[in-house]
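Written out below as structure tokens is the structure these notes cover.
Left out: one protein chain. Kept in place: all the others.
Note that the chains take the letters A, B, C, D and E in the order they are written out, and that residue 1 is the start of every chain.
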Amino acid sequence: MALKEETREKLRRVSTPTLATALYKRGLRQQFIQEVGPLGPLTQSMVGEAYTLRYMPAREDLNPITVFRDRGHMQRRAIEECPPGAVLMIDSRKNARAASAGGILVTRLMMRGAAGIVTDGGFRDSAEIAAMDFPAFHVRPSAPTNLTLHQAVELNGPIGCGDAPVFPGDVIVGDADGVIVLPAELADELADEATEMTAYEDFVTETVRGGRSILGLYPATDPQSLEDFSAWRRAKGR
Amino acid sequence: MALKEETREKLRRVSTPTLATALYKRGLRQQFIQEVGPLGPLTQSMVGEAYTLRYMPAREDLNPITVFRDRGHMQRRAIEECPPGAVLMIDSRKNARAASAGGILVTRLMMRGAAGIVTDGGFRDSAEIAAMDFPAFHVRPSAPTNLTLHQAVELNGPIGCGDAPVFPGDVIVGDADGVIVLPAELADELADEATEMTAYEDFVTETVRGGRSILGLYPATDPQSLEDFSAWRRAKGR
Amino acid sequence: MALKEETREKLRRVSTPTLATALYKRGLRQQFIQEVGPLGPLTQSMVGEAYTLRYMPAREDLNPITVFRDRGHMQRRAIEECPPGAVLMIDSRKNARAASAGGILVTRLMMRGAAGIVTDGGFRDSAEIAAMDFPAFHVRPSAPTNLTLHQAVELNGPIGCGDAPVFPGDVIVGDADGVIVLPAELADELADEATEMTAYEDFVTETVRGGRSILGLYPATDPQSLEDFSAWRRAKGR
Amino acid sequence: MALKEETREKLRRVSTPTLATALYKRGLRQQFIQEVGPLGPLTQSMVGEAYTLRYMPAREDLNPITVFRDRGHMQRRAIEECPPGAVLMIDSRKNARAASAGGILVTRLMMRGAAGIVTDGGFRDSAEIAAMDFPAFHVRPSAPTNLTLHQAVELNGPIGCGDAPVFPGDVIVGDADGVIVLPAELADELADEATEMTAYEDFVTETVRGGRSILGLYPATDPQSLEDFSAWRRAKGR
Amino acid sequence: MALKEETREKLRRVSTPTLATALYKRGLRQQFIQEVGPLGPLTQSMVGEAYTLRYMPAREDLNPITVFRDRGHMQRRAIEECPPGAVLMIDSRKNARAASAGGILVTRLMMRGAAGIVTDGGFRDSAEIAAMDFPAFHVRPSAPTNLTLHQAVELNGPIGCGDAPVFPGDVIVGDADGVIVLPAELADELADEATEMTAYEDFVTETVRGGRSILGLYPATDPQSLEDFSAWRRAKGR
Partner (left out) sequence: MALKEETREKLRRVSTPTLATALYKRGLRQQFIQEVGPLGPLTQSMVGEAYTLRYMPAREDLNPITVFRDRGHMQRRAIEECPPGAVLMIDSRKNARAASAGGILVTRLMMRGAAGIVTDGGFRDSAEIAAMDFPAFHVRPSAPTNLTLHQAVELNGPIGCGDAPVFPGDVIVGDADGVIVLPAELADELADEATEMTAYEDFVTETVRGGRSILGLYPATDPQSLEDFSAWRRAKGR
């Protein structure tokens, strides 16, 4: 189930909190990736299908520095095989004591057209990554090579990331608040619903900035609120 | 016991570390709110009386999204009833896995003239809040709606916030280091004492920048230090 | 074993991740200080020999505010005795609930020519310290005076800092990713090796930005990669 | 809504895991008190309505040892006012660094006929309490007086305990696995449903001990399982 | 590579600390499963090959209670397919807030001849499991059904358990100290080496109980120690 370009565009214009509320209405409360934030300021939201990489704890004898000479090393394959437009989601078992990846790999991922990268661990070369025009989210910087604690073990299987479930193909959205995971089959309807919610929230924000109380307005229990909103939409062309 | 305008002004010009030391001299060691920082750069320190909101863990059947249609919902009342000049202090049980509040509510609070907002959890719409000229402090951004984990249960009672005790009317001061809680009855004398301490600290900083050792100067065990300070005060008009 | 000026210069031009990998090759996996970052943007990397200060938990009766009147107070001595060019490394037992030091002491340390300061706790006056042109690393800001929880107890002995072992004279390097500890006797060879690694990494980054895959390039399992690198070095004069 | 004696008896014969599953079927996933266990072996399950005590962080000047001379001190009132048959539930903010209560108070509570005591902190005099024939649950032993970190602040209001929501009158059940909170209005139907589930689980356990696979049996997707269960019930008189 | 019966027998007679030291000598420092202990007293050590089950975070819509009606549900398959003599190792992402399994499943596993069960989460029905003559290790009891937070997602792949790497077929040893993971290919030699080490340790313990210093004895830097040991072995027939 490919992510429609139209859905991707809609999702770029809504926030992770709005999506979290839409998920909440459907009984989904665990989709926000905990403790993860962007490395640098984002020029736009990150949106893309999940392509996953899973780390297990590293056993020392299996992880000499020479393992990277193997072209089939899972971490390197993840970088070279993550599809354009997808987000590379790394399950680092919430362990940022060693890096999940570094500047060179993230650069390559960007060059290959990926939509972003997320780990529930940490990146090394964090200043370099923060300076790229490429969305990257982690817990905190971490200099030690991933081999220190992480052994790449699976590509594109179901994983956990920051306590959220991530299935390959789920739609990932990231902004300043963090990263949220949309079940693939719900992405279109969530994009639509969140777009509508965002219109109302923008109207409310503007109205509140004008001095109005939130009571009756947010949510719109006062019928006047919906009328005002209709007028606002017409005026704004939204 | 209302916060005097004069005290408010003094407190704006002293730092939370200076106040922490003044509290320490009185045997009060638990007044700093742990793990909380400002969302954006502050244009000035936050000062105001505490108005509190307490969350308990949310029970799912009591927290459908429709509860916000109730005009008496405690979270919404907190926003509409927090007095101008006060700081809304939220006890989120140090849990940032769901939001304590979001952009619209914080905007409304700002419009109503509150002095700031503090949670020992997290805010959603964090970029939007960070961009406001309104002091807001939290642990980290958090997209999920507060209903996911928090149920608003009490207005303006005594609470804990980041391991600090907060009583309604306590005087809250926040700066880049975080937030500190001044017992209401001590606010005036702490403001005075901290103002004097700040003058000396400013003198010390300037003197140290000029190359002098801290020994004998900080604290002023060398009588010359106090003489120099007197001269400095006269010169500076402080 | 004094840090050679040449080694210091080399270390300024390599990153903590590169050094971490060079240490990893030698079986040293615990040298990165966990959870610590710079207070402000760094104008250059921090490099210097470790001069250490150890805190133990503070006993209330031994830590009235008046202890600072003692010129022999260990914290104050640390500031006045840390050699120019050295980094003051503070073992705060990973406890940031009270400050490890504040603006005045850090200013004095800077004036005395130290290379930087690191704590696995927190600094107070964090905005002031962040604004100095002086490298300082901590976990998070913390307003309470160090006496609240920390009692300075030893100068320049072996310590732990953020789970890393630090011996006096070890060479400390800090950048945006954090701080790493180089055993004194390895500093020269690590500087050399990391310099070579950095040249190759810079070549790889440039090549990857040009569109090439990392396979065969990073690491250089394709002989062509090494030939291209030689040409690049000649062209760049590195 | 008083707890019926019949319901109390039923709840004594079902386990917290069975109740947790019955709650799960109703969408209630947060009712288990996390990280809490019994101090000693239990002679029977604890069952009773919740009577609550809330602690906030202690401010030093408000908590000299002399506060206990006040007969209205909330902690002491909680002990003297908790109704017979009820469970005293203490919100200690998951902080076991100081005691929630000690042997004398727990003894008094037992003598007054309470059904048990639970804290998400720790008890002092833990060996003495463990030796009583009185159900008590905590996180770990803790010798310091509660005044060190806890100030009793409210009786019988809604609280959090170990991340679970607790309302006065909720029905509390505790066994070797820990403590679970049943919403008052669901207690009767949960007791009935859990009683039925327990009968089936006992049948399954016996059958599995006899060598049968769980497939088709647990849950009973094989119709034969239900037939065998009917026969078993008849034979057992359950 | 099947576990030889002879190796299994040897491993039953050595302790996890002795094995940890033998692994340490080989540079393997991450093989001990952190924070896990036995539910009840063990009648003998647990030894068996690892058969693994991996949980990911549960998505609510995929985990109604009815999923257990599916005979192919991974958790149930794990119980029915774990080979006799093997240890079922569960990766619960170190999350004990919901159960990894309960009494009925553990009973079935025991009946099927498994050697034991380990989770880095918690078991429900913990008193019942503790009373079985079957080794089970976890972090703490946990009543909520696994569906609350865990979704079974893979059988017998490589996993992490309590920060240790576990590959299918690795040899698992558990005693009162906890659980350790022996790489399959090292099991025989570790069993031999640990058997020798154990003989010496038993000799040392006896000798120390007789009043001798550990210096020169442990390790045997005094040649007399080895001579005494030889005599002891002859006397003991070991």
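One rule holds in what follows: a residue touches a chain if its C-beta (ideal position, glycine included) is under 8 Å from a C-beta of that chain, and two chains touch if they have at least 3 such contacts.
Since the model is a prediction, treat every value here as computed from it, not as a measurement.
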{"item": "Contact set of the excluded chain (shown chains only)", "value": "C, D, E"}
{"item": "Contact partner of the left-out chain, one of D:Lys4, D:Arg97 or D:Lys236", "value": "D:Arg97"}
{"item": "Hidden partner chain, touching residue among D:Leu42, D:Leu88, D:Leu105 or D:Ala136", "value": "D:Leu105"}
{"item": "Options D:Lys10, D:Arg124 or D:His150, residue touching the unrepresented chain", "value": "D:Arg124"}
{"item": "Where the unshown chain meets subunit C, residue by residue", "value": "26-31, 56-61, 93, 95, 151, 153-154, 157-160, 163-165, 183"}
{"item": "In subunit D, positions touching the absent partner", "value": "65, 68-69, 71, 76, 79-80, 97, 99, 102-105, 107-108, 111, 124-127, 130, 140-145, 147-148"}
{"item": "Residues in subunit E touching the chain absent from view", "value": "15-17, 19-21, 24-25, 29, 32, 34-35, 37, 175-178, 180, 201, 204-205, 208-209, 211, 213-216, 218-219, 221"}
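Keep this in mind: only the chains that are shown with their structure count from here on.
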{"item": "Chains contacting each of subunit B and subunit E, listed by label", "value": "A, D"}
{"item": "Same vs different contact residues, subunit B with subunit D, by half of numbers used", "value": "same"}
{"item": "Rotational angle, Cα trace of subunit A fitted to subunit D, multiple of 5°", "value": "180"}
{"item": "Length of the line joining the C-alpha centres of subunit C and subunit E, rounded to whole Å", "value": "39"}
{"item": "Approximate Å spacing (C-alpha centroids) for the pair subunit A, subunit B", "value": "31"}
{"item": "Touching two or more other chains - residue numbers and ranges from subunit E", "value": "27"}
